[in-house]
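Below: one structure in structure tokens.
The other protein chains are all here in position, but one chain of the complex has been omitted.
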Amino acid sequence: MARKITYQQAINEALDQEMTRDPSVIVMGEDVAGGAGAPGEEDSWGGVLGVTKGLFAKHPGRVLDTPISESGYVGAAVGAACNGLRPVAELMFIDFMGVCFDQIFNQAAKFRYMFGGKAKTPVVIRAMYGAGFRAAAQHSQCLYNIFTHIPGLKVVIPSNPYDAKGLLIQSIRDNDPVIFLEHKALYTMEGDVPEESYVVPFGEAAVVHEGDDVTIVAFGRMVNYAKDVAGTLRKKGVQCDVIDPRTTSPMDFDTILESVERTGRLVVVDESHPRCSMASDVSGFIAQEAFGALKAPIQMVTAPHSPVPFAAVLEDLYIPSPARIEEAVMRVKEYK
Amino acid sequence: MARKITYQQAINEALDQEMTRDPSVIVMGEDVAGGAGAPGEEDSWGGVLGVTKGLFAKHPGRVLDTPISESGYVGAAVGAACNGLRPVAELMFIDFMGVCFDQIFNQAAKFRYMFGGKAKTPVVIRAMYGAGFRAAAQHSQCLYNIFTHIPGLKVVIPSNPYDAKGLLIQSIRDNDPVIFLEHKALYTMEGDVPEESYVVPFGEAAVVHEGDDVTIVAFGRMVNYAKDVAGTLRKKGVQCDVIDPRTTSPMDFDTILESVERTGRLVVVDESHPRCSMASDVSGFIAQEAFGALKAPIQMVTAPHSPVPFAAVLEDLYIPSPARIEEAVMRVKEYK
Amino acid sequence: MSSPLTREGLLQAYRTMRTIRDFEERVHVDFATGEIPGFVHLYAGEEASATGICMHLNRDDYIASTHRGHGHCIAKGVDPVGMMAEIWGKRTGTCKGKGGSMHIADLEVGMLGANGIVGGGGPLICGTALASKIRGSNNVGVCFFGDGASNQGTIFEAMNLAAVWKLPVLFVGENNGYAEATSSNFSVACENIADRASAFGMPGVIVDGFDFFAVHEAAGEAIKRAREGGGPTLLEVKLSRYYGHFEGDQQTYRAPGEVQHLRDTKDCLMQFAKRVTSRGELTMADIEAIDREVKAMIDASVVKAKADPVPLPEDLMADIYVSY
Partner (left out) sequence: MSSPLTREGLLQAYRTMRTIRDFEERVHVDFATGEIPGFVHLYAGEEASATGICMHLNRDDYIASTHRGHGHCIAKGVDPVGMMAEIWGKRTGTCKGKGGSMHIADLEVGMLGANGIVGGGGPLICGTALASKIRGSNNVGVCFFGDGASNQGTIFEAMNLAAVWKLPVLFVGENNGYAEATSSNFSVACENIADRASAFGMPGVIVDGFDFFAVHEAAGEAIKRAREGGGPTLLEVKLSRYYGHFEGDQQTYRAPGEVQHLRDTKDCLMQFAKRVTSRGELTMADIEAIDREVKAMIDASVVKAKADPVPLPEDLMADIYVSY
């Protein structure tokens, strides 16, 4: 367990190991095979940020470049899943869901139900999400709340390399459609990742920091911010549980409930816009299910109700900061 | 004010009056002009349920049939709005947003911000939503929470004919992109509607029933259910505020806050699936902003986390019922 | 033109077309009484298309269908008795009453679903065909879509993708002249849907959809080519629907007498019967036997559907996920 690799390498390794283990796993997307038909080097790109690099040569015929036709190839992945494959389709940036959402939410997500339980649609849709790259309004969104809303989908948001590998392997083996979201700012994050194959089960939150004063629930990249804040606050005498749900659908509400029943204080940290977000989802749930335990108002720390701005100074204001998380924790801690 | 017309007629009248008043208003969508190129009667259809019927003859050249290309014509409406028109595009069923969402959430919604305040995009996208027609999983969804999440969009959900007319006129005159959602089960609802033109402003909730015991916030068709329940409960000695936000973006949180501060008890009724819904949005907000006033757990009454089933017996179970609303109100009322 | 069909094949073709016709006529009648819920789009008049094409398919070949899917289902081998129960919203239905007319699917016989989303099937069928190709089988996929759907981005993308990946797919543009009330003369910017094939480097073929034999032959060639690795084809079938867009449609957008004229002069069942009897390939007795048999089966399916149980409350939350 001593080997350190990056989040990006962990994802590549998960794909590689599953493709090796199971010939029904295929990978498709724009440039994931490195750029089909081009005259230069083979496997030149490996997806836009190189995440799939090397798979093309190792798994001939099973890593497929596509035209820029997201409805076409995401839908093809869904259809292939109905016919015995386990496709992993890469939708580069989750922001592009708007050109192919139908194939995800009306087709893949609903087949099993509409067809009376007779369909099985084991498709994984991988995409980057999140702000911090100065990539502006159309390449920086979270949008996981939208997928979480849709019955029939599962939604996975790993916050570190270990989870990225284990959750991706689980996603591929899972028999339901999975939206697998990778925070672009985490690709270079290093962490301990076993070389062998393993799964992280869905619907099991990780408690990444423990304490009895305040519960912090955070998602994706925000888990790391929350953990840092909890570390700082520990020194100041404030003890936080930091819960990383890891999957938002299914969602491990039990772990959150158990923690809030102990702490009575909740902060939810979500990089999304605030309205109908995961922040409101968790807050609403707790306000219904753990009201008796609550000793302070729930605090939601989110991005604002604005598109993601381009300029660095604005984007840095946009993203929930450790300072804002700390402030929210102190606010609920000190509430009488 | 004595004239009674239906919700459907109110919408038609709003379109007609605005088209008469302002030549820059146009209407486009599938069959909204009655079926272009067909050999039979002109203006045969007026949209799939006849809502736009009659506009074609009254406003020559400004009611346009389209091919089945939702990205194409919804995007065209957005582009036309940037070039001086006020288009009203009909997206038949909101369930079809999956084939054209990009033009709505990445284009229309973000232009003004991305372009540094230099764009104005006065486009209205009308669509039917909601369950109850035995129309099954792909023609019965709500999805308004998805649009509410997106900064740059406004979202309107009229619950009665009066609001339908006034809110649609406001939507057309509004200078931002508006998603205008019509519950298909309300089209035949009758109500008092003034003949003259008027607007219902955005971001102003209507309190449709008053009482100091419990606050009920409901959306769209559910407002009518909640009002009925409040009427029944009044006779049983339980007094409810019933709040119809009318627009979910902007959202009149102040009226809800004021009410909950008085009642201390909140039920939110939302026909959507539960996760990241309007129900959780309102609940989360109140758990943050009115914690001190709350005397009971918030109760969310929603549809389940399942696609909309076809069979009548299942669909009737799926839709939040007056009985479930009443039960929730009694639960928070009796909470000690 | 000589028919490559055996007597068995001819009987099967007629039986399938007759089953579709009677199924649809019966749904039409029962819908009018208010007993059938939801949106129902009938395939009557278009039987030769689904039948002529699906006769070339095996169980492991897939089709993707449309909102007007009953005919495709029956031609691909979905049990009409289960379909009738589904349309009536019964627990014994093909989809346990949870899908309804617009979502009948039976993956066991390679029927990937009617579809409530116009154009939804194009991408999906590329996927089943891709799976067949990767597995090295010679199975094919057939995507049915309408003239209206031919303007949907998903259909264009699917045609390009199928060509780029050289997938064994047959795209079948069923041009019945209307998308709801809108004419295909208006909505399709080129003369024929088949003209679009060249935009995707594939053959485009036009065929008379009232003529079973013409459809059967053209589809046979294209499907053979697909099975042999020759890639996709776009087949435009010109035909007509006999009923409204959906049940309840008054059809005032159509020319007076338009449908009656087609029924009288071009009906696919009539033409088929005339041809096979005049050539002595089948007898009137053969035809009438099938007519009787099918009628009895459809009648029985309705009796059963009416009597069948509705779904149970626990079905509401069943089969959303394989596991959750």
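Letters A, B and C mark the chains in the order given here, with residues in each chain numbered from 1 onward.
The rule is short, and it goes like this: a residue touches a chain if its C-beta (ideal position, glycine included) is under 8 Å from a C-beta of that chain, and two chains touch if they have at least 3 such contacts.
Note that the structure is predicted; figures quoted are calculated from it, not measured.
Asker: Would you mind spotting which of B:10, B:48 or B:64 touches the chain that isn't drawn?
Answerer: Candidates B:10, B:48 or B:64; residue touching the omitted chain: B:64.
Asker: Of C:153, C:209, C:244 or C:311, which one is in contact with the hidden chain?
Answerer: Only one of C:153, C:209, C:244 or C:311 touches the chain omitted from view, namely C:153.
Asker: Thinking of the whole complex, not just what is shown, which of B:163, B:176, B:241 or B:271 touches the missing chain?
Answerer: Checking the options B:163, B:176, B:241 or B:271, the one contacting the hidden chain is B:176.
Asker: I need the residue numbers on subunit B that touch the omitted chain, in ascending order.
Answerer: So the residues of subunit B touching the missing chain come out as 26, 61-62, 64, 66-67, 69, 71-85, 87, 102-103, 106-107, 111-120, 151-152, 154, 174-176, 203, 250.
Asker: What residue numbers in subunit C mark contact with the hidden partner chain?
Answerer: 151-154, 156-157, 159-160, 163-164, 186-191, 195-196, 198-202
Asker: In the complete complex, which positions of subunit A touch the hidden chain?
Answerer: That gives, for subunit A, the contact residues 30-31, 34-41, 44-45, 48, 65-72, 95-96, 98-99, 133-139, 304-307, 309-314, 317-318.
Throughout what follows, only the chains that are shown with their structure count from here on.
Asker: Would you mind checking which chain's C-alpha centre is most distant from the centre of subunit C?
Answerer: Between subunit C and the rest, the longest centre separation is with A.
Asker: Could you grab the centroid distance between subunit B and subunit C? Build each centroid from C-alpha atoms only and quote it in angstrom.
Answerer: One centre to the other, that is 36 Å.
Asker: Could you please state the distance in Å, as a whole number, between where the Cα atoms of subunit A are centred and where those of subunit B are centred?
Answerer: That pair's centroid distance is 30 Å.
Asker: Counting only Cα atoms for the centres, state how far subunit A is from subunit C in Å.
Answerer: Measuring from centre to centre gives 40 Å for this pair.
Asker: Can you list the subunit A residues in contact with two or more other chains?
Answerer: Residues 71, 102-103, 106, 113-114, 151-152 of subunit A touch two or more partner chains.
Asker: Spell out, as numbers or ranges, the residues of subunit C touching 2 or more other chains.
Answerer: Residue numbers touching two or more other chains: 95, 97-99, 103, 115-117, 153-154, 320.
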